[in-house]
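Only one protein chain is missing from this complex, and each of the others stays in its spot.
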Amino acid sequence: MGIPVVQITAIPNIAQMVGVNRIVQGRAVPNPVGDPSLDETKEKELRRRFILKALGLLQQEVDGPTVATLDG
Amino acid sequence: MGEKKLRVVNYLNQFFGQIGGEDKAVLGFMVKDGPVGPGLALQKALGDRAEIVATVICGDDYFAENADGNAKEGARLVAAYQPDIFFAGPSFAGGRYGVACGAMCKEVGAELGIPVITAMNEENPGVDLYRKYAFICKAPNIARGIPELAGTMVRLAFRLLSDEREEDLVAWENLPKPSEYNYFSRNLLRNELCGKSIAERAVEKLLAKLQGKPFESEVTPPVFEKIPPPLPLRDLSTCEIALISDGGLVPKGNPTGLATRSNLKWGAYDIEELFQAWEVAHAGYFNDHVLNRPDRLVPYDALRELVEEGKVGKLHGTFFSTSGNCTVTKRCGEIGEEIGAEILRRGTIAGAILTST
Partner (left out) sequence: MRLEIESIDIKDIREGPETRAREGVLSINPKELEELILKDPRIRSVEIGLVKPGENVRILNICDVVQPRCKTDPEDADFPGFIGRMQTAGSGRTRSLRGIAVIVSNPGTNRKETGVLDMCGPIAEKSPYGKMKNVSIAPTIADGVDERDFEDAVKIAGLATAVYLARAAEEHPVDEVEVFDLDIPKIDPASPLPRVAFYYQMYTPQFDYLATSDPCFYGTHVRNLTPTILHPNEVLDGGVVGWNVVKAIDTYSIQNHGIIKELYRRHGRDLNFVGVIGVCANTEPASRIRCAFMAASLVKNVLGADGVILAKVTGGMPHIDLAVAGEECEKLGVKTAIFTQPLTPFGTLSDTILFNAPCLDLIIAASATFERTKIPWKAEKFLGGTAETRIFCPDPIVQYAGDPVIDIEEYLLPGVLDCTGNARVIVKEY
């Protein structure tokens, strides 16, 4: 068995279709874990939340393709 | 027109090469002058325009033991005759023979850049393995109809050597139609001219669907295999995490030469150095946000912070990068496997984060 990978993408539909098991819905296609419209501090906070969400999924047991969002 | 006679080499197995039956399948390579067995039908079809100068023969079992190595040896034998065309078989439904024909075509094609043509039945395992590398004409599943098959193979060979373009293609290319030359499609996709416009077809087919009549979709989606989810990580504070991305982030100068579209490569880069000088090789999204702050794609700052805080054990020092814009699905799968194998080889990484555009 391999090691767990979590994919952060703004197009979770494709990841689900292809069978990726751990998916976090990213911010936007050109900036999946960033947001240029925010000031630097807020952007770093946002990025941290994405990474914590992703690391959380890595520690979670899943049955099949699972999408986590920042709100959910 | 005073054309030089074209030179042709034919590959056959022990049976069609008239050496013997299954008992002779263990024999290695030998070469006979001129055409042998089915080669005579090929020669007839070639007429005065070309000459089969040699027939390379090999036993099916001998070849199968080391297909790649034997293909190289066989190709050397073929190359000595400086052929303009290479025919293998036809191998019909014979599995070992089909694989040998396919492997020979692949190697000769790569080495000499000449048309490489064979013929197999659709059930022959050689078809799926080698359809990309050779022109495999469609053959019945028993050894019958050799003259017609020879005619098809020769027609295709002459077409490939001509200056002709395929008029029905949008692209300027000499790529004959699979249906016209009766060969298995070679895993290529092309824009083809069509009598009906895209709009006409769309409306027509939608109407059929609305009327409950049969309609034909122009594409059928694939079915993807289920991948059993790996076990979750236990204690993050002891885990080493690696970062991977398909957003095309590369060191300045793009040393590995990732392509901005239809890319086939991946790179492994020291992440600290990368974050000192970087660029983006990906034409499928607006790059500026990432160029201004690459952490927006590869969360280096966030991971470093979490490591400092002790929440994550370690960040792996290598960042794995590829560029996923209009890329070939199968190659992407291979890239994933290759990166995965490298990660496992390094032995210290417990989990990975893949960020995508």
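Here are a few things to note about the model shown:
Letters A and B name the chains as they come in the text, with residue numbers starting at 1 for each one.
Convention: contacts are C-beta pairs under 8 Å (C-beta built on N, C-alpha and C of every residue); 3 or more make two chains touch, one makes a residue touch a chain.
Since we're looking at a predicted model, the values are computed, not measured.
Among the residues B:26, B:202, B:231 or B:344, only B:202 touches the chain that is left out of the figure.
Only one of B:102, B:247 or B:284 touches the absent chain when the whole complex is considered: B:284. Residues 170-173, 175, 177-178, 185-203, 205-207, 209-211, 215, 217-224, 254, 257, 259-262, 283-286, 288-289, 325-331 of chain B touch the missing chain (whole complex, contact as defined above). If you put the missing chain back, the residues of chain A touching it would be 10-14, 17, 25-30, 69.
We take it that only the chains that are shown with their structure count from here on.
Averaged Cα coordinates give chain A a centre that lies 32 Å from the centre of chain B. By the touch criterion stated above, chain A contacts chain B in their complex at residues 1-11, 15, 17-22, 26, 29-36, 43-44, 47-48, 50-52, 54-55, 58-64. Chain B contributes residues 224-234, 236, 241, 244, 247, 285-290, 292-293, 295-297, 299, 301-303, 305-306, 311-312, 340, 343-344, 349-357 to its touches with chain A in the complex.
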